[in-house]
Each structure stands twice: as C-alpha cells, then as structure tokens.
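Below: one structure, written as structure tokens.
Note that one protein chain is taken out, while the other chains of the complex remain in position.
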Amino acid sequence: MKFEKPVPVQWIAEFTGAKLIGDKDQQATGINEIHKVTNGDISFVDFEKYYNACLTSAATVIIINKEVPCPEGKTLLVIADPFSAFVSIVKRFSPFEPATKMVSDSATIGTGTHIQPGAFVGNHVTIGENCLIHPNVTIYDHCVIGNNVTIHAGCVLGADAFYFKRRKDREVQYDKLVSCGRVIIEDDVEIGAGSTIDKGVSGDTIIGRGTKLDNHIHIGHGAIIGKNCLFAAQVGIGGKTIIEDEVILWGQVGVSKDLTIGKGAIVLAQSGVPASLEGGKTYFGSPVAEAKTKMRELSWIKRIPEMWEKINNKDK
Amino acid sequence: MKFEKPVPVQWIAEFTGAKLIGDKDQQATGINEIHKVTNGDISFVDFEKYYNACLTSAATVIIINKEVPCPEGKTLLVIADPFSAFVSIVKRFSPFEPATKMVSDSATIGTGTHIQPGAFVGNHVTIGENCLIHPNVTIYDHCVIGNNVTIHAGCVLGADAFYFKRRKDREVQYDKLVSCGRVIIEDDVEIGAGSTIDKGVSGDTIIGRGTKLDNHIHIGHGAIIGKNCLFAAQVGIGGKTIIEDEVILWGQVGVSKDLTIGKGAIVLAQSGVPASLEGGKTYFGSPVAEAKTKMRELSWIKRIPEMWEKINNKDK
Partner (left out) sequence: MKFEKPVPVQWIAEFTGAKLIGDKDQQATGINEIHKVTNGDISFVDFEKYYNACLTSAATVIIINKEVPCPEGKTLLVIADPFSAFVSIVKRFSPFEPATKMVSDSATIGTGTHIQPGAFVGNHVTIGENCLIHPNVTIYDHCVIGNNVTIHAGCVLGADAFYFKRRKDREVQYDKLVSCGRVIIEDDVEIGAGSTIDKGVSGDTIIGRGTKLDNHIHIGHGAIIGKNCLFAAQVGIGGKTIIEDEVILWGQVGVSKDLTIGKGAIVLAQSGVPASLEGGKTYFGSPVAEAKTKMRELSWIKRIPEMWEKINNKDK
C-alpha cells in the first residue's frame, strides 16, 4: 500500500513508540510485507533468520526487534513487537470505513456496467465499462475491476487476508496481520458464483486478463493469477501463490501458498499442489506428480497381489 | 431453449450472415446444443468429426463451417464461425434483462411461499407453493421452482454455464458460449446454504423431486440429478452429468462432466468420479473404484515393506 502523501519517519517512530536509528529525515511512501517492498516502503521483521533479507531489501524503513547496524540510506525503528507496530500503522493509514448504502458514492462505475440489486460496492472501488455485477456480490473497499468483467452472484472480492501470527502465551493466540492490499481484476475476466478472492496483506491480489473462474473458487491473499487461465469449480489457491498464464486447473484442485505453477500447466481434478510446478505439463494426485507417472503408480499398486503371489510361490 | 414463436430460417441466415442450403421455408422453433436438440431446433457444429452426428440429429437447422450435402428436410446455414453465429442467436432471443428490484414483477410466486429479505428473484422466475427462500439467495431469470422447496441463504440458482471455446490465436482466448437454459427444481427439494446450481447451456439443469443437498454444493450446467438423492457438503458435479435416483454422495465428492452415476450408487467422502458408475454399488477413492476393491488396495500398500523384506531375505 502506498500512502496518500509521504510520512516522515520521525512521526512514525513517535506513533509506534520505536527507537529511531539511521537516517532521521526520510519520508516513508508506503507500507509492505517483505516480499512486496519497493523503495520508500516501511516493512518489518521479527525473526533473526529474516533480518538479513529485510535489511538488504528495497525497504527504506525497517521495523525490527533488535538494535543492529543500520544499512546506509535506511532507517531502523527498533521496538519489541514489530508485528503490532506494523499493524498499528496499517490501521492508521487504511482505516475501516463503515458503509451506509449498497453502492458507495465514492465508487467509480464505468458506462455500460450493470450493478444488479443486492450487490455491494464498497468505498473507493473502481469498476470499468460493460461489466455485469450480479446480485448479492460483495466488493470490499478499494477493489479495482477492469472492463467486460462478469461477476456472478454471491462472490466476495477483497475480504481480509487470512494471515495471523501465533502467540502461544496469550489467551487469544492468533494475532491478525490487518491487511491493506487490494484485489485487481483485469479485463475480460469472468468469476463464477460464490467465489471469493481475498485482498493482499499489503500488495495486490491479481486476476489476469481473460481468465475464467468457475463457481466456489477461493483465491488467497496476494495470489497472482495469469492471463487466460481456466479454473474449474471449487479450486482453492493459497496466499501469495503465482499461477502463470494459460494454466488449467480442474475441479477441487488445491494449491498451497507461496509457490509458482508454470505457464500452460494442466492440473487434473482433486489434485493437491504442495510445491512449485513446471509449466507445459499435466499433473495429477495429492500430492501431485506428473499425470503419466501417477497413472503408472496407480497401475503398479494393482499388481501388488500378483507380486505377493510370486514371492510366496517361490518359497515352495 | 424454445423461441416464443417460430423464426423463419431465411431471417436467421440474414441475421447471422450465413449461406442457406436446403429447405428455405422452414421455421426454427428453438436453439440447442447437439446433445439436447429436438425437432425444430437450430444447432451448430464446427468440428468435422462431429458433422455426421449433427447432420443426422433431430436438429432441423444446422449451422456448419463447411458446405456439405444437406440432408432431406433440413436446412444448413454455412458460415466460417458457427459458434459465434450460435451465440449471436442466443443473445438475440434470450437477452440479458437488467433487474431493478430484488423480486421481479414478472416472477410468479405461489401461496404459502416466503421470500426472506435480501433474496433476489429474477425476471420470469416461477416459484411454487409453500417454499421458503432464505435471505441473500439469488435466483436468476427463468428459473422454475416447484412446491415445498427450501433454499438456504446464499444459494445461487441459474448462473451462467461455465462453457468456453478456446481460441489460442486471440489475446482473450476463452470465448463464452452464452447460455440460455434454465434451472428446474422439482418439489420437496432442499438446498443447503451457499450452494450453486448453474443453468444449462441450452437445455435445463434439473434437481429431481425429494433430493436434498447440503451446503456449498456445486451443480454444473445441464446436469440432471434424480429423485431422492442425498449429497453431503462441498460436493461438485460437472456439466451435463446425469445422477440417477437415490444416489448418495458423501462430503467433498467430485464428479466429472458428461457421465452417469447409476441408481442407488453410494460414493464415499472425497472420492473423485472421472467416468460413469454402475448403480447399486459403493465406491471410494480418487480416481474412484468399488469401495471394497479400494480398501483392499490400501491394505496391500501397507504390506509392501513386508514384501521387500521377503525378497531381500531370499537373496541371502
């Protein structure tokens, strides 16, 4: 997320109660998780093993839970609980705005677009031209929808990222990373009934041009779906996963988070994808393997009784 | 779909820009995909390997991409892109009608039926007597619902068929077959919260009398579900599949498109059905097998280490 205007690091230090080290006169221009940071961003790190990744990232302001040498040109904000400091900044600059009507006055809606009754369009939403938003769709604040997009009834775009830090010493253990990313739907996308697409934690969840989603599909926070993909019903995609162009996922496929499926891959129904897949191939199984390998495995399993027979006959 | 009144084939030839061959004076009475055509219908074919099936079908008017001899009593409409011609006819005779209120004035609602707040009832919908339509349900135009039907909150009936023709040479590759079929819910059906039932491409999706669906169920376009079926939560059924009477599907079962599950079959939880199943039996697995076969397979797998031991001991 980018701020509307730059924010002085000294103000942030004061707001969060952090100790400022390094450049005291910088201006932060946005806030982002470590894997999304660009120059000017505030990011945070609270595990020593990620210190280096964060300190050498593009982030300009780093909220950190230990006093370490400040890299040239950056600002460190040292505080015991960087996660909570990060969340407090998100809440400050991207506060929840209660809605008073089904279609917000601050939404921009292109010509030729129909919003059917019962559809909710949140604050600062942008919808392009010639779209069709069916009844009882919910579009949370700040979503961006292109042209010629059809969203079927009951879909939910822009719900919060499912991202929690576990604090085992608390009575309520899961502490929410309040999200401030957006959902971006490119042109010519169609989204089937009852599908849900969560917003990114700080970056955007993107559905690429011409991609078609069937019903009951779940797209996790910050996932990036390429162009001309086809997902059948009840597919689920984990957070921050990248699906390249022209990927086909059949029904009930589950894809884990933080991985990449290469261009043109086909994953057969009910498969489970725990790790990245090369493009251009067909996959099956849970966990997934190349379909031809998996099919061979299945036929080998059927031959076990025959093997057992062979082994025992030789005993005689 | 049947037209409101017969349409002269010469008008259709002109409207689509097709060359007319054969009987010039026929009237088309409807439009249907090849597997649903009845006498009087317009259908289309664009692959040579399906020419014969289409030319010998009940279709009276055939949109085709090659000049072939016209069968007796039929009319051919020859055009480079039959798919697009078909879509243009569907759009002309079954245009989208934007809604202005949650319950359309053109809907017919039987006595004793409650429509709860937030439910959307589209144009030309028919709902029978003593039904209960819970909040935030969406019923698209032209759906037909019988008597004593309960539809729980968040359901979507009649969303578009998920049916696309891929055109790899275009920037936006998936070209939508605009659907004009209906959803028909027979008497005494109950549909669980958040379920979605898509309309047929040109024919109807049917849920048979007395069938009970749990939550989050997806029924694809043109599927025909028999009477007294029981589907547990999160089941998905592909397009045009036929489920005969008294079939029981447990949770998260996935059924592929274009197949038949025979009467009284039981499919255990999480199974995947890629091909037709005989009735009266119990099945399990992904891909599915008879449950007792599958269970034996699973116990054989557990004996592999024992076999390995036997083989290697004999080496000594």
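First chain written, first letter: the chains are A and B, and each begins at residue 1.
Following the convention adopted for this analysis, a residue touches a chain if its C-beta (ideal position, glycine included) is under 8 Å from a C-beta of that chain, and two chains touch if they have at least 3 such contacts.
Because the structure is a prediction, the values reported are computed rather than measured.
Asks: Looking at A:74, A:182, A:216 or A:240, which residue reaches the missing chain?
Replies: Counting the whole complex, the residue in contact with the absent chain is A:216.
Asks: For the chain that's not shown, point to the residue among B:106, B:228 or B:293 touching it.
Replies: In the complete complex, the chain left out is touched by residue B:228.
Asks: So one chain is hidden, and I want to know which residue out of A:3, A:120 or A:284 touches that hidden chain in the complete assembly.
Replies: A:120
Asks: Out of A:14, A:67, A:278 or A:297, which residue would touch the omitted chain in the full complex?
Replies: Final answer for the missing-chain contact: A:297.
Asks: Pick out which of A:33, A:198 or A:214 touches the chain that's been left out of the picture.
Replies: A:198
Asks: Taking the full complex into account, what residues of subunit A touch the chain not shown?
Replies: Considering the whole complex, subunit A reaches the absent chain at 96, 98-102, 118, 120, 136-138, 140, 154-156, 159-160, 162, 164, 171-174, 176, 194, 196, 198, 216, 218, 220, 234, 236, 238, 252, 254, 256, 270, 272, 274, 286-287, 297, 300-301, 303-304, 307, 310-311, 314.
Asks: On subunit B, what residues meet the omitted chain?
Replies: Residue positions of subunit B that touch the missing chain: 114, 116-118, 132, 134-136, 150, 152-154, 187-188, 190, 192-194, 209-210, 212, 214-216, 228, 230, 232-234, 246, 251-252, 269-270, 286, 298, 301-302, 304-305, 307-308, 311-312, 314.
By our rule, only the chains that are shown with their structure count from here on.
Asks: Between copies subunit A and subunit B, what's the superposition rotation on C-alpha atoms, in steps of 5 degrees?
Replies: That rotation is 120 degrees, given to the nearest 5.
Asks: What is the distance, in whole Å, between the centres of subunit A and subunit B, each centre taken as the mean of its C-alpha atoms?
Replies: Whole-Å distance between the two chain centres: 31.
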